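Removed from the display is one protein chain of the complex; every other protein chain stays in position.
Right, chain A next:
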Amino acid sequence: MECVVQGIIETQHVEALEVLLQGLSGVPKERVRVHELCLKSGPSLGVVPSEVRLLCDLAQSTPSWTIRHVGGSMRGAGAEQISVLVRAIVESKASNNVLRYFYGIGYKLDHELLKIGFAFRFHRGAQITVTVTSVNKLPKLHATEEAVPITPAIQLVEITAPAAADNYNDVVSAVTAFCEYLAP
C-alpha cells in the first residue's frame, strides 16, 4: 500500500520549493528522470481489463526497470475521513527485456511519459518521498531525447509513503503533518 498526496506548482516557484524541501528534509536532492510506459491488456486477455506501468530509471548510469501495478484506492466511510489517498501498490524490479515480455504476453502500449525533476527521500514519522517533476510527452515512440513538457508552466508535486494494513493511519498522519509545511 502507499499513501499519496498530489498537487501542482508553477514552474517559477520550483526553485523556492526545492530550497524549502532541502531545509525540511536535511538530505541531498536526487535527480529524477523516469520513462514511464503504461501498458494495457489486449481486448480478449484477462478476466478483467488490466493496466501495468513499466518505469525505466534513466537517472542512473545503467537504466533499471521496475514493474508497477497500481490498485484501487480505499473507499467508504473510513476513507472519507482520511485526507490522503491510500491505495494498493505492487512493485517488482525487472530485467531490461520486461517491455518485450509484456508485449509477448499480450499487453499493448497505451501511452508513455518522461518525468524529469528531483526528489527528496527522508524519514519524518514515515518514510516519505517528495517528487517534483515536469511531465513530458514523447513525440515519437520511445524518443526520450525529444520529450516536450505537457504543461510547461506547471509541474507535478507528489508526496508518497509506503504503508501496510496495520499502520496506514500512522503513515497518513505523518504525510498530512508534512504537507502542512507545503501549503501555499
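Throughout what follows, a residue touches a chain if its C-beta (ideal position, glycine included) is under 8 Å from a C-beta of that chain, and two chains touch if they have at least 3 such contacts; residues count from 1.
Operating definition for what follows: contacts and distances are computed from a predicted model.
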Checklist entry - Per UniProt, what's the omitted chain called: "Mediator of RNA polymerase II transcription subunit 20", "Alanine aminotransferase 1", "Pyruvate dehydrogenase phosphatase regulatory subunit, mitochondrial" or "Mic1 domain-containing protein"? => result "Mediator of RNA polymerase II transcription subunit 20"
Item to check | Omitted-chain contact residue, chosen from A:104, A:139 or A:184 | outcome: A:104
Item to check | Contact footprint on chain A, counting only the chain that is left out | outcome: 41-50, 52, 67, 69, 71, 88, 90-95, 97-98, 100-101, 104-107
